[in-house]
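All protein chains but one are shown in place.
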Amino acid sequence: MTTFRLPDLGEGLAEAEIVEWHVRVGDRVEVDQPLVSVETAKAVVEIPAPYAGTVSALHGAPGEILATGAALIEFEGGATVVGSMPPTSPDELIEHARPGRDPGEPRHGADSRRVRALPAARALAQRLGLDLGSLHGSGHEGQITIEDVLAAAPLQQATTPPATPAPAGHAQELAEPLRGARRTMAQSMTAARDEVALSTVFEDADIDLWLDSGAVMARLMRAIVAGCRAEPALNAWYDPRTSSRTVHPQVDLAVAVDTADGLLVPVIRDVGGKTAAQLAAELDALKSAAHARRLSPEQLRGYTIMLSNFGTVAGRYATPQVVPPAVAILGAGRTRRAAVPGAEAVAVHRVLPLSLSFDHRCVTGGEACRFLAAAIADLQSPE
Amino acid sequence: MVEAIAMAHGWEMQHDERVVVLGQDVGANGGVFRATLGLQQRFGGDRVQDTPLAEAAIAGMAVGMAAQGLRPVAEIQFMGFLYPALDQIVNHMSRLRYRTRGRLSCPVVVRMPHGGGIHAPEHHSESVETMLCHVPGLRVVCPSSPARAYGLLLAAIRDPDPVMFLEPARLYRAVRQDVEDDGRALPLDTAFTLREGGDVTIVTWGAMTAETLRAADELAGRGIDAEVIDLATLSPIDTETILASVGRTGRLVVVHEAARNVGLGAEIAALVAEHALYDLLAPIRRVTGYDTVMPLYRLEMDYIPGVERIVAAAERTMADSR
Partner (left out) sequence: MRTVAEFRVEYSQLLGPDGDAVGDLPPFARDVEELVRMYRMMTLARSFDVKAVNLQRTGQLGTYAPCLGHEATHVGVGAAMRAEDVLAPVYREVGTQLWRGVTMREILVYWGGDERGSDFAVPRGDFPWCIPIATQTLHAAGAAMAFKIRRERRCAVAYIGDGGTSEGDFYEAVNVAGARALPVVFVVVNNGWAISVPLCAQTAAKTLAQKAIAAGIPGVQVDGNDVFAVRQAVSSALEAARDGRGPALVEAITYRLSDHTTADDAGRYRQAAEVERAWRIEPLLRTRRFLEKAGLWDEDRERALLADCAREVEQAVAAYLSFPKPEPGAMFDHLFERAPAHLAAQRVMATRRADRAGGH
């Protein structure tokens, strides 16, 4: 059987409507004999037989619309298909080659003493105050890549002063590019803001009974562990792509450390499994490393919940930002004396203001409040 | 420069009887700029023809004449009057060889003044070379000195395919140079390095070479060593010369009189970005005419980039890479 397909009858026509068949199944037709009248967007045209033969099938009744390339009529015998253009293969895109040079061949004329670097890598190195000449290029033809610059950054930053700011003159030249931790903060906070359904709940813990009033951080860490025991849902990761959460049995607490170069958030592992003294020692070590910029990437990764004790500086309440994949952060404000209504009289007690932010996509308000209640209960015990 | 152009015509007409000149006022008048001065007296009215005042006819007849074995050199009086001829140039002149698989061809030169700076009336100061460079099948040439005008015009006439020959109007009489009438052509695919320097490559062509060379002098006084390249053949572009220079300097400034938007400078910048990005020490800068109409002559020198703008761009490029 030979299939004759509806050709493009105009210039780029996609379909045609069958107006009238001039032949019937079983008819013997001669070449160029009119087969069918069809109407396209441009014209009513008569399609002739491309070759002689006996009609074995007609496709489409009058009024029916056929797409260009659809089977129109079939003839007995043969196998030639006419009326259809060969399909065009999708083709990969290639960059234009330059005359007379293979892509791998080094360019003549280029100054071989010049360090070859990706423009973005060059700019980054300049911002970080790195000397490109001292870097190893791992890219094509030895080009220095962004990764090469980043790999060298911590090593050189300890010894190299930051790049001298450009002389003032234009507003743009006064702008200082964000570097290092500050740049990371900008990126992660932007992502967090765009993603997290942030809710914050505020409450004060009455710490008037505390025996050791200087142990705020150790008590906060213990309170978080208490909160997580009461509501493990806050010690969790949320993955929006799969709409799944991972509730962690162990509390790995990220602690915000404010440094001159920006916010750093090192992680203390297994807070629940450590004594107050261990926690205090570990925290001190991490803080020192943060200020000296000697934190390893591992020390900055894998937290399950976060703590920000901004009250060491100033401030009562805040809306601390949850940074995914974690779902909760506890913020502690400055302790203060506050009037506390007793059963019969108003007393003045020391209180610790708390702000608990949580990602409402994954954590319910009830869970957050129960966590907060448990944490406050723990904080309000004398030791 | 204008004498060098007339001289090149004369040499080639003397040595190749297929060469004929046609255009408005090219005969007894010798052309409105005198670029064909004395040719009709020397070679007669058949070979130096005044046409009716019809640009499409000049270009269309050049197609017909060339297809039948002549080598027409056609003059369009000003680039602003080129547009009626574009149909013939784009639809036929550029592709007759292609369409007939080499059976017929169009060895035509279409000459026209290019650019402003001569206090001419409206529509007389255009620089729309980009339009021509975009057309496949055309070569586009723009000389910047009498010697290069002579050598490049000879090459254009001898070329077997159509060549658009843009003559910087403000150099016609501004630049004087002794040129040997020796019939030696210059290559149509090679840019000319007018000044060598290691700090920044400045690519330009036509009349802007004058401002650019002055800017290079000024930059030298400020400790910046500029390399100045006269593109000369605007299509096809001599990529090798530009890339070799940028490979040495790591910095590129493109200077042209034509408007900036989709100007030839953009093509050069793209070529360098594609092939030499990793050699660049600073972003590429363009110093161009503005994206507005070429103003009447009281403002034309405000439109045409001056030495100051070129110097500032080069300095900024140097500062960007420090």
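Couple of notes before you dig in:
As written, the chains take the letters A and B, and residue 1 is the first residue of each chain.
Note that contacts are C-beta pairs under 8 Å (C-beta built on N, C-alpha and C of every residue); 3 or more make two chains touch, one makes a residue touch a chain.
Since this is a predicted model, take the numbers as computed values, not measurements.
The missing chain, though absent from the display, is touched by one residue of B:95, B:134, B:214 or B:260; that residue is B:95. Considering the full assembly, B:20 is the residue among B:20, B:194 or B:253 that touches the omitted chain. Contact with the chain that does not appear here is found for just one residue of B:13, B:37 or B:67, B:67.
In the full complex, chain B makes contact with the omitted chain through residues 20, 46-47, 49, 51-52, 54, 56-57, 59-70, 72, 84, 87-88, 91-92, 95-105, 136-137, 139, 160-161, 189, 236-237, 239. On the side of chain A, the interface with the absent chain consists of residues 4-5, 7-11, 32, 42-50, 82-86, 88-89, 91-92, 94, 96-100, using the contact rule stated above.
Throughout what follows, only the chains that are shown with their structure count from here on.
Separation between the centroids of chain A and chain B, computed from CA atoms only, is 51 Å.
Chain B contributes residues 239-240, 243-245, 247-248, 250, 274-281 to its touches with chain A in the complex.
Interface residues of chain A facing chain B in the complex, by the touch rule stated above, are 95-96, 98-100, 107-111, 114, 116-119, 122, 141, 143.
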